[in-house]
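Here the structure is laid out as structure tokens; the discussion comes afterwards.
Note that one protein chain of the assembly has been removed; the remaining protein chains are unaltered in position.
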Amino acid sequence: MDDLSHEITLVEAVNLALSHEMSSNESVVVLGEDVGTNGGVFRATVDLRERFGFKRVMDTPLAETLIAGMAVGMAGHGLKPVAEIQFMGFIYAAMEHLVSHASRMRNRTRGRLSCPLVIRAPFGGGIHAPEHHSESTEALFAHIPGLRVVIPSSPARAYGLLLASIRSPDPVLFLEPKRIYRIDRQTVVDNGQALPLDTCFTLRQGEDITLVSWGASIRESLLAAESLAKEGVEAEVIDLASIKPFDLSTILNSVRKTGRCCIVHEACRSFGVGAEISASLAEHALLDLKAPIRRVTGFDTVMPYFKNEHYYLPSEEDIVATCQALMKF
Amino acid sequence: MDDLSHEITLVEAVNLALSHEMSSNESVVVLGEDVGTNGGVFRATVDLRERFGFKRVMDTPLAETLIAGMAVGMAGHGLKPVAEIQFMGFIYAAMEHLVSHASRMRNRTRGRLSCPLVIRAPFGGGIHAPEHHSESTEALFAHIPGLRVVIPSSPARAYGLLLASIRSPDPVLFLEPKRIYRIDRQTVVDNGQALPLDTCFTLRQGEDITLVSWGASIRESLLAAESLAKEGVEAEVIDLASIKPFDLSTILNSVRKTGRCCIVHEACRSFGVGAEISASLAEHALLDLKAPIRRVTGFDTVMPYFKNEHYYLPSEEDIVATCQALMKF
Amino acid sequence: MTELLKVEYRQYLDAGSEVVTTNKSALVVLENTDLLLSAYRWMALTRLYDQKAVALQRTGQMGTYPSSLGQEAVGVAVGLAMSQEDTLVPYYRDHATLLIRGGRIRDLLLYWGGDERGCAGGPKQDFPICVPIATQSSHAVGVASAMKIQGEANAVVTTIGDGGTSKGDFLEALNVAGAWQLPVVFVINNNQWAISVPRGIQCGADTLAQKGAGAGIPFVQVDGNDFCAVFQVLQEALKRARSGKGATLIEAVTYRLGDHTTADDATRYRSPEEVKVAWSNEPIKRLQTYLADRGWWTEDQEKAWQAECERQVEEGIDAYKSIQPEPAEAMFDYLYDEFPDVMSNQLDLLYQKVERMESLAPVSDPEDTH
Partner (left out) sequence: MTELLKVEYRQYLDAGSEVVTTNKSALVVLENTDLLLSAYRWMALTRLYDQKAVALQRTGQMGTYPSSLGQEAVGVAVGLAMSQEDTLVPYYRDHATLLIRGGRIRDLLLYWGGDERGCAGGPKQDFPICVPIATQSSHAVGVASAMKIQGEANAVVTTIGDGGTSKGDFLEALNVAGAWQLPVVFVINNNQWAISVPRGIQCGADTLAQKGAGAGIPFVQVDGNDFCAVFQVLQEALKRARSGKGATLIEAVTYRLGDHTTADDATRYRSPEEVKVAWSNEPIKRLQTYLADRGWWTEDQEKAWQAECERQVEEGIDAYKSIQPEPAEAMFDYLYDEFPDVMSNQLDLLYQKVERMESLAPVSDPEDTH
């Protein structure tokens, strides 16, 4: 008998979810640059070619517009394409198909066609990669009606959320925080159980302040929460997970309880995802706030190349400092 | 002697600013689809071909990626390209060049090269146009570090802000609210005077509530302010104008005074530009707020085709109703 | 350096309706009376439909509209050459093809009248009208690839304008179609103009067909006003596609006799002489004369058919005019498969807005645009 539980990394969990869905659903196909023989530059699609063959694991020509556009065509013709964009920094050429087609096909045809595709892309900085390999531009996609944007922050959530994304009848952008691709291992049971796409996950309970984050920054948020606990400040840590559409009520309930909120993300601050969370809270929880809503984020600048990227990335200490300030407000 | 002042429309003001800069600066060139002989599908570039010749007014092949990419090349080689994207709905193919190059060239070369281009695009709904001709996705660009995003709301500001954009050493996305291209006429003196890109414009003073908007929605905002005045509510109306980077302090001072803020925009609500304004206020003016910050916006949906677009577009009545609610809060 | 062989140019009937081919297989088409009569009828219907659609726009009863005047042979050939099981991935000027594939006149009008229900009909696998230029090409290769993966023996036909051939999507799609030997036929409606930009400014190559060379796929140029030739190259290409031999690129050379759309005024950028010359090449008269010369089509038949077209188009217009608009909530009905609970706030706001609107006057008039 197969042992279904593994101690695996986040990127292995991605691979596991892909294998699981490809085994159980013939219409799932994988396409992208180097996803076949090479198994993906991060090994996310390793062994899929061997197991599912050339027809279902396709190395495409080097063209992101094409990858997204073909995925639209495949999804509109009965397949469930899971396309990889090698790095989020190269997703912009794919944008027209996501904005103007993937997210609109059902609406445009009043339900005759739909576009249930998944675009996977590793994102975020902190791995000392070259230029354009450290992007966190999830906000651009979160603004697009009809798309779903999903970001896991642990191996188990990567597995469960990717299953859900592949099974979703809607187009999903699934962003993988590559900084934590291999940083932790976790037991993941390959039971085919998807996680919901309409909820955030409360990773830590606390009464004093609400920390909202997603992706790799969950790591620093949890570390900061531990630090704060030593000072007697109990932070509630919420993993947003589904960025679009997002579950405001869990956050709202938490902030109504704690009266304080700090949002943490790696992307540039201005017009980032944090802004929407803050604005929604400002609209719905004003009277519950004991302190302003603060954001700990990257700066409004091009991500510095890796020699200086530590000046850009939000750190545990940044979060702690901000939370301390909010507690004193 | 030439009479330099004209009663002109917004689109004529765009044309006037282009003529002015092309006359006074040889390196200014115009490129795009149908900008030459045809003078642009909205007539924004009319007569420029006749006056400045084929070399400086270029009908490009039909390729938005190319238009943006060529503009990057031209800007990096001593020209000042003003490229037109025929409708904002077709700008997505140009995104990679804006995000990965235009906004980064100076940074990447530590000042050796820069990318002083202007991309002009008509945007927004309400003109009963076909699919994809009603987009307001300014938020996508506002999130990009190194870009400037500018939106005029009157003929005079179109003239002055476009001059400023063309003279800016930074890359500028200049979005033209086509719904008000021809709706009003205003005297514009062709004096070559640019408006600043680092300030918003307070169009109406008021003590009771701050209305922040930009582009075509300024029209409904001002109408709403008039309506509210009849009920004794004096709204301060601020035209954001420079969306990125934006002038928070004018808004902040206004909201500190009024204690109430309503943000109006046509784009989808979630992760829109309004979110950043609201979040910034929530961070810096919490204690001054007498009511929650509210947004009157388009819905988080694909803009309905024109038969139903009135259900989507923020109206004067929507703004009045929201302001009334905030006054009663 | 390297030179191309002369690109094949296919023409069976010239502008004077004379048979100009010695190709024997052309007879299969040239003597197929049923086919030619059917083609003629569809072309005539399309032309009348186009004319009435423009009139609806001019009288404020519809939105911006792109007539296919002069390009009917291409659209009809595509429609008649395809089988119902093939997949069409069209662009926005394919009215004839949509009609042949079962699209209702009402629905076409709905689409251009600003109502999403316009693309709800037609064969369920066909892609909807596509406005962002050239993006349909990428979708078409996606569909073709899905067909190959799923073992389907059908083909995809996708259309594009001459202007569209400059855009990356089209070129990327050609490339993968060649690399993967996909069952897809690319048809360029080279109507000589991309709004105001003439074909010569769009591309420096002698033919657009030769864009197939770089992708390693066969290509051919055809007289796009000659239904017979277009139909036959399409049949050949479809056969290739269906038998696993891969893609074909067809450039159909025709002319946009009308404005780009009702929002355009072509007199700004092209001469009346050019248009006049083009009229002498137009496809409907050419086929009509051919048919009449052979006694396959009489004046009585013509009259009866025009009356029938009139009836069909008016029926479609009536249906278009009488349909109730969708309710406001329709904007959310197809956004996600299920309306997400987390967005319920938006529905509340919409209902409030609708309530406010119901106590107010109707909206102001449209400005016509692209």
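Labels for the chains are A, B and C, by order of writing; each one numbers its residues from 1.
Convention: a residue touches a chain if its C-beta (ideal position, glycine included) is under 8 Å from a C-beta of that chain, and two chains touch if they have at least 3 such contacts.
Here the structure is a predicted model, which is why all the values come from computation and not from measurement.
Among A:His133, A:Arg219 or A:Arg260, the one in contact with the hidden chain is A:His133.
If you put the hidden chain back, the residue from A:Ile8, A:Val30, A:Met74 or A:Ala93 that touches it is A:Ala93.
When the missing chain is restored to the complex, the residue among C:Leu37, C:Ile201, C:Val275 or C:Ile323 that touches it is C:Ile201.
For chain A, the residues in touch with the chain missing from this view are 33-34, 36-39, 41-42, 59, 61-66, 86-87, 89-90, 93, 127-133, 178, 182, 269, 299-302, 304-312, 315, 317-318, 321. Chain C residues in contact with the hidden partner, per the touch definition given at the top, are 1-8, 166-169, 171-172, 175-176, 178-181, 201-206, 208-220, 246, 248.
Counting over the whole complex, chain B has residues 29, 55-56, 58, 60-61, 63, 65-66, 68-79, 81, 93, 96-97, 100-101, 105-114, 145-146, 148, 168-170, 198, 245-249 touching the chain that is not drawn.
What we mean here is this: only the chains that are shown with their structure count from here on.
Once CA atoms are averaged chain by chain and compared with the all-protein CA average, the nearest chain turns out to be B. The chain with its C-alpha centre at the largest distance from the centre of chain C is A. For the pair chain B and chain C, the distance between C-alpha centroids works out to 35 Å. The centroid of the Cα atoms in chain A and the matching centroid in chain C are 40 Å apart.
With centres set at the average Cα position, the gap from chain A to chain B is 31 Å. The set of chain A residues that touch two or more partner chains comprises 65, 93, 96, 100, 107-108, 145-146, 245. Shared interface positions of chain C, i.e. residues touching 2 or more other chains, are given as 116, 132, 168-169, 335, 343.
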